[in-house]
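Here the complex is missing one protein chain, while the rest keep their positions.
Take a look at chain A:
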Amino acid sequence: MNAPNKSGWKPEMGAAGETGARPMTSSGDAGLALEEPLIFELGGFGKCGVDFDSEPGEISPALAKFARSAPVDLPGLTEPETVRHYTRLSRQNYAIDLGPFPLGSCTMKHNPRLNEAMARLPGFADIHPLQPMDTVQGAFEVIEQLADWLCKLTGMEAVAMSPKAGAHGELCGILAMRAALEARGDAREVILVPESAHGTNPATAAFAGYRVENIPATKDGRVDLDALKSRLGPDVAGVMITNPNTCGLFEREMKAISDAVHAAGGLVYCDGANFNAIVGKVRPGDLGIDAMHINLHKTFSTPHGGGGPGSGPVVLSARLAPFAPIPFVRRDEKGRLRLIEERGAKEHLPQTFGRMTAFHGQMGMFTRALTYILSHGVDGLRQVAEDAVLNANYVLRSLEDVLDAPFAHAGPCMHEALFSDDDLPEGFSTLDIAKGLIDEGFHPMTVYFPLVVHGAMLIEPTETESKAGLDRFIGSMRSLAERAQAKDESLKTAPHYAPRRRLDETRAARKPVLVYKGEGVPPGEPSLSEIGGS
């Protein structure tokens, strides 16, 4: 782009104005639609937004050979510049706080602010994981209380609290299964996974050294029990089933699946990503499962934070409880809470498969989840599941006449409604509907997943959407479906009103630019050390 003259006027501005389009601005911003450069482009080299109490010392002579020759080549910004940079960037994001976020299998529900306030109490946020145990009894009590809720809500024997996210929880469950099988001298080789499973399932099984085979689905979107039974045998370590599944359907035959797998000497892992549909209504333990992770950042409202942190405690059956990872919290004979680590494990959990992370789990997520659970109570959690399922069915029945809903004829869905691109006219795709939703002011649904449906659109409204909000969303979806039927070409270039148009992902992958490679300290800019401090 040419540098503007003193008035900021550019020839193309007038041209745009004359044709009736909105005029360009010299800054690149447009009213409240604000562009923001990278921190490396804000002239921050040599600056600092932190004041210090004491003077820095020199590196001790013993370390001289390890000393840096110059400070790390990174810009610093003062507080006003920093606050402005990140605030301006934040406005380029869609978020639950701005509107519905109906990503199927992601459970983007409202994140209560009491959770945030409680997690920041210094008694939780400012304690060290290796403090003497007598100084952190309240923290252990949070873990104990949350663990008790999770066991009772799922009807399971034990819970491993340390996994850091859903996929880490899957790994925990699979490692416990593997340890249990090896303990009886029967390691086995294969894990069966339905085609509709999340990608983490096969990736986890492979990471734990198993070969992965697919289980086919029936025409009504569920696990094909007969096909599963015929594949079971002495080489099958177990299955990984999502229930409710990613088509938004409850696996009616779950108990029969579990029984068949157990009869063949295998174990049953359940992906608990969709627990929100049944929390307080169904206990997975009653369906014969051996291990299930619970995404605290889905069902129990801890924030997604733009991609984490999550937390994935794993509930375990009596079969698998002896093989749980360390550490865990236990009350001693005097009623004091103790963290059982490597030493205590020899006495209290001799068959543990070991440690899978430093320290003892996502404490910050535990405080948030416990706060949420206590707020809802067992009655409120049941209402959560009912409203989540009600909202999804309302969306399903309000859209099934304009979009193909492959399993709608067979009955209700659970907490998410699945559509395909079958009813879209030639030349229009699921992606166009998704990008059109962005222009309508909504986050798109999950697209092209599950893989068992062509051009899948998976909509999970969650229980925290109001009826009025859902009606607006449904109105937009119907409008988009109608525009596609009318072959409205403008849909194919959507979004038109987002901070960016469609991005060139091929270019990003073909020649990856993963770090900023511009200039470091611009020439002529003295560094802080040269001008003698701030």
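Just so it is clear, contacts are C-beta pairs under 8 Å (C-beta built on N, C-alpha and C of every residue); 3 or more make two chains touch, one makes a residue touch a chain; residues count from 1.
In this section, contacts and distances are computed from a predicted model.
The chain that is not shown carries the UniProt protein name "Probable glycine dehydrogenase (decarboxylating) subunit 1", picked from "Probable glycine dehydrogenase (decarboxylating) subunit 1", "3-oxoacyl-ACP reductase", "Branched-chain amino acid transport system permease protein" or "Small RNA 2'-O-methyltransferase".
Checked against the hidden chain, the listed residues A:Arg231, A:His360 or A:Arg483 yield one contact partner: A:His360. Across A:Val142, A:Ala180 or A:Leu480, the residue that sits in touch with the chain not pictured is A:Val142.
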